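Only one protein chain is missing; all other protein chains are in place.
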Amino acid sequence: MKVIIDLCVVPMGVGVSVSQYVAECQKVLQEAGLKHQLHAYGTNIEGDWDDVFAAVKECHTRVHAMGAPRITTSIKVGTRTDRDQSMQDKIDSVKGNDA
Amino acid sequence: MKVIIDLCVVPMGVGVSVSQYVAECQKVLQEAGLKHQLHAYGTNIEGDWDDVFAAVKECHTRVHAMGAPRITTSIKVGTRTDRDQSMQDKIDSVKGNDA
Amino acid sequence: MKVIIDLCVVPMGVGVSVSQYVAECQKVLQEAGLKHQLHAYGTNIEGDWDDVFAAVKECHTRVHAMGAPRITTSIKVGTRTDRDQSMQDKIDSVKGNDA
Partner (left out) sequence: MKVIIDLCVVPMGVGVSVSQYVAECQKVLQEAGLKHQLHAYGTNIEGDWDDVFAAVKECHTRVHAMGAPRITTSIKVGTRTDRDQSMQDKIDSVKGNDA
């Protein structure tokens, strides 16, 4: 099953700056070979369900290993059976309605 | 890795009432033997990471099988390494601060 | 416009335990006279759009005033024009499909 997710990992108990933990998650996604795009409040990720969620789990594992005692993560998960759609297709279809 | 999640599955393209799909997801959680608690905007689930996310995937599979061509799901995911905490513990610790 | 929301306020930079901040938000909701129900990963709130979002803003104001330098909050927001529905109605309609 193909999935597009939006992932936002929030380490708690590590102070106010969390960018190094987010950067580590970007590394996880790159190592996993998953198409992904960082934005100001999360990261869009596209791929096979199992690959994508294995990467999400690895993000939690790594962020804990970096010293974060607690993590709260928000994920939006989209699947569809009617047609194939990429992250770029979603953006294009909104922009095509902007005329 | 132990996890507490909040799950909200939204079938799209099936009309305005989605309670039968949510009820099917409750069945998935029961069959999986996962501790869970329905609320007005989602379901709290507690268990091992792999068991919990296998159930989330099964929810998508079943809801598509029931005829929903598209699903958008919101998940909050909490893990912690500092101590063990159940869903009930989280509620109790807030209420303990209510005095 | 009537709204049902699910609110999860996460203070950052204040250590690993955040229950006192969540308890303060419960107080805000009580003072605002809004119907609300705490669960293990957030709080369901029901009311008029403006009243509910004024309370959400007040939660941010109070949690910052308690010393949290940064807050990240997740909100799910439901509105409908086809019929009136309470938080309890939503739960009942899922349970009615459980038979």
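Descriptive notes on the structure:
In order of appearance the chains are A, B and C, and numbering begins at 1 in each one.
Please note the rule applied: contacts are C-beta pairs under 8 Å (C-beta built on N, C-alpha and C of every residue); 3 or more make two chains touch, one makes a residue touch a chain.
Only a predicted model underlies this, so the values are computations on that prediction, with no experimental measurement involved.
By the touch rule set out above, chain B reaches the unshown chain at residues 10, 12-13, 15-16, 18, 69-70, 72, 74.
Even with one chain removed from view, chain C keeps its contact list with that chain: residues 1, 13, 49, 53, 56-57, 60-61, 64, 69-82.
Not every partner is drawn; the one left out touches chain A at residues 4-6, 8, 16-17, 19-20, 22-23, 26-27, 37-42, 44, 46, 74, 76, 78, 80, 82, 87-88, 90-91, 93-98.
Following the convention adopted for this analysis, only the chains that are shown with their structure count from here on.
Centre-to-centre separation of chain A and chain C, using mean CA positions: 25 Å. Our note on geometry: chain B versus chain C, Cα centroid distance of 18 Å, whole angstroms. Averaging Cα coordinates per chain places chain A and chain B 19 Å apart. Residue numbers of chain C whose C-beta contacts span two or more other chains: 16, 74.
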